[in-house]
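Let me begin by handing over the structure; questions about it come next.
For this depiction, one protein chain was excluded, whereas all remaining protein chains were kept in their positions.
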Amino acid sequence: MAYNWNWGVFLQPTATGDDSTYLGWMFYGLKMTIGLSLSAWVIALLLGAVVGVLRTVPNRWLAGIATAYVEVFRNIPLLVQLFLWYFVMPELLPEKLGNAFKQTNPIVQQFLSSMVCLALFTSARVAEQVRSGINSLPPGQKNAGLALGFTLPQTYRHVMLPMAVRLIVPPLTSEFLNIFKNSAVCSTIGLLELAAQGRQLVDYTAQPYESFIAVTVAYLLLNVVVMFGMRWVEAHVRVPGYIGGK
Amino acid sequence: MLKHSLRGAFVAAFVASLLSAPVMAQELTGTLKKIKDTGAISLGHRESSIPFSYYDDKQQVIGYSHELMLKVVDAIKAELKLAKLDVRLLPVTSANRITLVQNGSVDLECGSTTNNTERQKQVGFSNSIFVIGTRLMTKTDSGIKDFPDLAGKNVVTTAGTTSERLLRKMNEEKQMKMNIISAKDHGESFLTLETGRAVAFMMDDALLYGEMAKAKRASDWVVVGTPQSYEAYGCMLRKDDPAFKKVVDNALAKVMTSGEAEKIYAKWFLQPIPPKGLNLNFPLSTAVQNIYKSPNDKAFD
Partner (left out) sequence: MHEFDWSSIPNALPFLWDGMKISLEITLSAVVFGIVWGTLLALMRLSSITPLSWFAAGYVNLFRAVPLVMVLLWFFLIVPHLLESLFGLPRGTDMRLTSAIAGFALFEAAYYSEIIRAGIQSVPKGQMAAASALGMTYGQAMRLVVLPQAFRNMVPLLLTQGIILFQDTSLVYVSALADFFGAAYKVGDRDGRLVELLLFAGAVYFVLCFAASRVVRHYQNRMKTA
């Protein structure tokens, strides 16, 4: 196959005169992907834990609301959710608030919309893991907690959650990996994360193979780093006596 | 970069034709051969380059450039003496159009693509079909009169266009601290402007007037500012395919010198057009008159 490979293109200054090389653009994209994924992950964990717990409580109203939450965020495609947050949400807000949002720096708008979207989308999945973690605990644990005179919230807080959280670390790892991959969808609203920089590189450098290979490799590396990080976490929270435990 | 792979493809195609097909009277190469062999041509069009190439309310592609492109298709059909020519339409965006011509998905793209020396390294261009200046669209009461007024503001343009590059360069060179939004297509750019996310939209003037035709109230919008560049639109085709380029160029030259182009111009720029029946009232400029008089494929930069 005849193609003029030119990996040196990454070290060239960009055509916009912004004191950066094309490699610099890629690093900017990588930082954006990591920043977006991590911040969305933190929110997703917190929200997901709350919603997941609510799905298991005896109060039917609370459980019902939590179930509806999970169903809504699981049954609408991520891309549609993103467009709803970015294009529709500001129009539905009270006019003043909507306009204030729309006049802030576009990077902030794109980042916030993407973060909220990824966070809520992922939180529904986290909630499902939390629920199944709690449901997989032997009922004796809850009863023992209550019998010791703990209130229900205390039982959750001191007995069931610490146990459930350690059980669901492995499935959460795969959700954590997913959030990095899902963040690529945010390139569609113009957020200059890794995938968007890849497309921009194709446009500006006219070297499509190098640009795509570089971005793909960057995602692979990111994946490997996160996986090793989570392995370490998993090894430290394993519950002795359970499958996978020591 | 495509030169070598194209040559490789030619050699492969040539060898293949020696092996299988009986030698034709006239040896065709490149795109013409492909069109003859497959009985089909793949055309690139835009989705929201009003009035050059866009969808009407029945999702049919229409517009000034599109009409010229269909004239070219007729000429190709006649040249190759084909009884039937399948026309396949592929929507392209500013950001992917060059790649799609290079990768063979699109044989010919007439939309709103500027012919410049930088792009000539990647693709070929036909005779020019239009001339534009890059300017700004803003709300009538926004107080923005020219480019310096944009300092510190949110400005939208379409990703992959010459305007995007000009704007980014201006931002760096003059330290204007603009926040530049790069939207996917002109429709999305205008939406960004209309919903108040940006105070101005930088683009080719004719396209700006075209977007106005779509606005809820056209009178809310004005086109302002000193043109930052004058650019010639051409149809894109693959680089180094002189036989195909000749057919395309001749077809366009015929339309332009015969006075037909002027009629097509009047239809799209001086009469009401879909989707809302607005008249762009965009008079025929001397620059466009000149390319009609003496068709050429020169870039302006």
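Order of writing sets the chain letters: A and B. Residues in each chain are counted from 1.
The criterion applied here is as follows: contacts are C-beta pairs under 8 Å (C-beta built on N, C-alpha and C of every residue); 3 or more make two chains touch, one makes a residue touch a chain.
Just so you know, these numbers come straight off a predicted model, no measurement behind them.
Chemist: Touching the absent chain in the whole complex: find that residue among B:63, B:160 or B:187.
Modeler: Checking each option in B:63, B:160 or B:187, the one touching the absent chain turns out to be B:187.
Chemist: Among B:92, B:181 or B:253, choose the residue that contacts the chain missing from this document, as touch is defined above.
Modeler: Of the candidates B:92, B:181 or B:253, B:92 is in touch with the missing chain.
Chemist: Can you list where subunit B touches the absent chain?
Modeler: Residue positions of subunit B that touch the missing chain: 5, 8-9, 12-13, 16, 31, 34, 37-38, 40-42, 47-48, 55, 57, 59, 88, 90-93, 96, 99-100, 102-107, 185, 187-188, 191, 194, 214-216, 238, 275.
Chemist: What subunit A residues would touch the chain not displayed?
Modeler: 1-3, 71-72, 74-81, 83-84, 87-88, 91-92, 94-95, 177, 180-185, 187-188, 195, 198-199, 202, 208-209, 212, 215-216, 219-220, 223-224
Keep this in mind: only the chains that are shown with their structure count from here on.
Chemist: Using mean CA coordinates as chain centres, what's the gap between subunit A and subunit B in Å?
Modeler: 39
Chemist: Using the touch definition from the top, list the residues of subunit B that touch subunit A in their complex.
Modeler: 1, 4-5, 7-8, 95, 98-99, 102, 121-122, 154, 159-160, 165, 168-169, 172-173, 179-184, 191, 195-198
Chemist: Please give the residue numbers of subunit A that touch subunit B in the complex, ascending.
Modeler: These residues of subunit A touch subunit B: 1-4, 15-19, 87, 90-91, 99, 102-103, 105-107, 109, 188, 190, 199-200, 202-203, 206-208.
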